[in-house]
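Other chains of the complex are left out, but the ones given are in their true place.
Chain naming follows the written order as A and B, and within any one chain the residues start at number 1.
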Amino acid sequence: MLPEGDPVSSSPLFLTCMLCIFLVPLAGAGLAIINTGLNRSRSASHAILSSLCVSSVAMLVYFALGFSVQSVYGVPSHTVHCIGKQWSLLGKGPIFLHGFVFDLTNAPLVFLYSMFGVALASVIPISTGAERWKLVASALSTAFLAGVTFPLFSHWVWSGGWLSQLGHNSGLGLGFMDPGGASCIHIVGGVTALSIAWILGPRHGKYTQDGIPNATPGHHAVMVLLGCMLAFVGWLGLNSAGAILFAAAQAEHLILVVVNTALCCASAGITALLITRIRFGRPDASLTANGFICGLVASSATSAFVSPTATLAIGIFSGALVLLSIEVVEFHMKIDDPAASISVHGIGGIWGNLAQGMFANFTPEQIARISNASANSGSGQFLAQLLGVAALIGVILPLAYGANWILNQFVPQRIPIEGERQGTDLFELGSGAYPEFSILSDDFSHM
Amino acid sequence: MLPEGDPVSSSPLFLTCMLCIFLVPLAGAGLAIINTGLNRSRSASHAILSSLCVSSVAMLVYFALGFSVQSVYGVPSHTVHCIGKQWSLLGKGPIFLHGFVFDLTNAPLVFLYSMFGVALASVIPISTGAERWKLVASALSTAFLAGVTFPLFSHWVWSGGWLSQLGHNSGLGLGFMDPGGASCIHIVGGVTALSIAWILGPRHGKYTQDGIPNATPGHHAVMVLLGCMLAFVGWLGLNSAGAILFAAAQAEHLILVVVNTALCCASAGITALLITRIRFGRPDASLTANGFICGLVASSATSAFVSPTATLAIGIFSGALVLLSIEVVEFHMKIDDPAASISVHGIGGIWGNLAQGMFANFTPEQIARISNASANSGSGQFLAQLLGVAALIGVILPLAYGANWILNQFVPQRIPIEGERQGTDLFELGSGAYPEFSILSDDFSHM
């Protein structure tokens, strides 16, 4: 957190941060085609239209309401007094940006970064609800994400809330730190995806009567892997802008952030490829893509604070962890998550945040500017990160589940069985994504 | 318009403007795949090759000739004396950049911005002529666009011409203003598209003998919606760079421009989705995409001058207007415009320019730097914008139609009927876009 009213150091850094933010929507575009490619073709149009739709809803709702919940560091907020300290729980920002001043402080940048960040988060549950989630329900669910869960947690982390105060108030390192949004964007997206998966249940035919999952390959591997490449460019912007805004990064520091981002996803992707090759005899394209993106997710929490060699370790572990998580989710938890968003974004984000607590080595400048603390981390930083993860699981997950459960009472979120048979494209949109291509008849008998 | 010889304020802003311009070709790539996806598959390769070809031709011709017509603000131009004032009608810039100095003034940036802008404009008519426009004719038509119509109008707006002088000379607000090119790029592209549609006529089979249009769905919805996402990133650059060059925007002002851009397309897209859902019972993916892009087009004229809440109103109206316009064009004017470029770019651009006249609220700095005027707009600004639109319809449209009509006498622009039967891919290029995919037999009997 920068001190109140502190400009982002200089006009060049302000402009650089803005330009980095311009790249963030490429991450959303990447995720959208990954999700689409990992669906079946009869739901392809629905998948990508849902992504565009929820991104739009997320930006509008964040502008209307979300930002008032999140606010920015340094302005008055709703606080409670506890253990002898003031803790900030909720922002008091303007709705509809009413009275907001666009100046050279970091406030306008935080708004823009968060608006594109929530659009990115909103795409994550789309893949989990693939082929069975009503478009209108996903839009309403996203309104809650953008208006409540995302900005609430972002206030705690990015806008001076209690998690970021853990350093100054309780001596836990620099407090919970997550400049690139591995928590605010990805875990929030991941726990929302988990809620959706529980509420919707698996696709018909995904599990046999004995609970054995059927394989449901995606329909377009090129989309999936092109999506990884687009997401990579988006992430360069995401992590750099976050480092400027929330990790006191100066110009020269940004190169380290980007090098770490690249090393993390590269090592995670290669690890996933190698493990699938060893386990199944052949590399798996979609699991490699999952590993690659999981590395990007983890890097968002770590890349501003760790060394390149530590990043290698973090990336390799990400690539292994995501495969394990996918297996646990699919086989043991019986959760149907076609593009593995829960594992990639949820578990990947948790790992990134904990890894940062283990490997972070803050610069004196970061320590001085972020927390005015005088001591480096010790185990306090890990504890702060653990508390952040606990808050996500203990508060944000129940909130997301509860809201979506209530929504489900009013607007049943799942499309009826005949819709699944037809595919969501025909059922909800009235036309398929590829009307001129001959599609192989899909055996729906086991469904 | 910045005063003569005035540098773009500072090196950081100069470099930022350049980097924003680097993103503009993503808008062209986005439009190209939108157009391609909204065609039938037998013309897909032709559609995207035409886009690449006309973009290239546009850049080359603009470099060779167009820039001499457009020129930049502050250097001598061809003027006429009228109503007691000097009015600039035509630039006197260099051909082939002969003797042009690449310095830190805004002239090189205006050149680069316009060169990428005309490449973007050139893609717009491609979709209107889809499946029946000869590649060579589209290239020749584009040469006229890039050499005459685009730079002529751009001179009037961006380079100190008579439309921009309406403020200073006639007291109409700040004069015609369109920093992001909703007129120079999009309406010029849109009226060219209209000319092409009139000259080519509808595709065979598009209308029954009773004049009822047949539905002609696109062949690839994922391309269309991915195109929206790529275009969005391009537009962030387009509107920001335009605001720096033509709206005296400083660093902090740019965030507002970008927030408005995002809100405008998001609200337009959602509006189109909701209206199609209400009218047809189901959301329509391609009309939603049209709405989204129409919001982007409108934002190019407005985002530097209006508040975020006014932007919401502009966006919502854009999304509704484009649907109405598409219906009028297709059902009442009997014009066959497969990707709705006339409505999205032409009508969207007109709406954006008029909306700016209604909602604009200039900052004192803009007033001081742009026109040295002392009073805020009143109804004068709306009148200036109306005059600009009138000039487009009264001068640029006849020019574009006339030139393309003459071209049509020498090089018949429409491919013969057997070419339509085969598809332009096979007929003009000798091979299809997807030679290994099995394409469903298209019933050509009604054609």
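Simple rule for what comes next: a contact is a pair of C-beta atoms (placed from the backbone, for glycine too) under 8 Å apart; a residue touches a chain by one contact, two chains touch by 3 or more.
It should be emphasised that the depicted structure is a prediction, and the values quoted were computed from it without experimental measurement.
> Looking at 2 placed copies, how big is the full complex in copies?
Number of sequence copies in the full complex, not just those placed: 3.
Just so it is clear, only the chains that are shown with their structure count from here on.
> Would you mind pulling out the distance in Å between where the CA atoms of chain A average out and where those of chain B do?
Centre-to-centre distance between chain A and chain B: 34 Å.
> Mind listing the chain A positions that touch chain B in their complex?
11-12, 14-15, 18-19, 21-23, 25-26, 28-29, 32-33, 36, 44-45, 48-49, 51-53, 55-57, 59-60, 63, 96-97, 102-104, 108-109, 111-112, 115-116, 135, 220, 223, 425, 428-438
> Per the contact definition, I'd like the list of chain B residues that touch chain A in the complex.
Against chain A, the touching part of chain B is residues 10, 12-13, 15-16, 19-20, 23, 40-41, 217, 219-222, 225-226, 228-230, 232-233, 236-237, 240, 251-256, 258-259, 262-263, 265-267, 269-270, 273, 280-285, 288-289, 292, 308-309, 312, 434, 437-440, 442.
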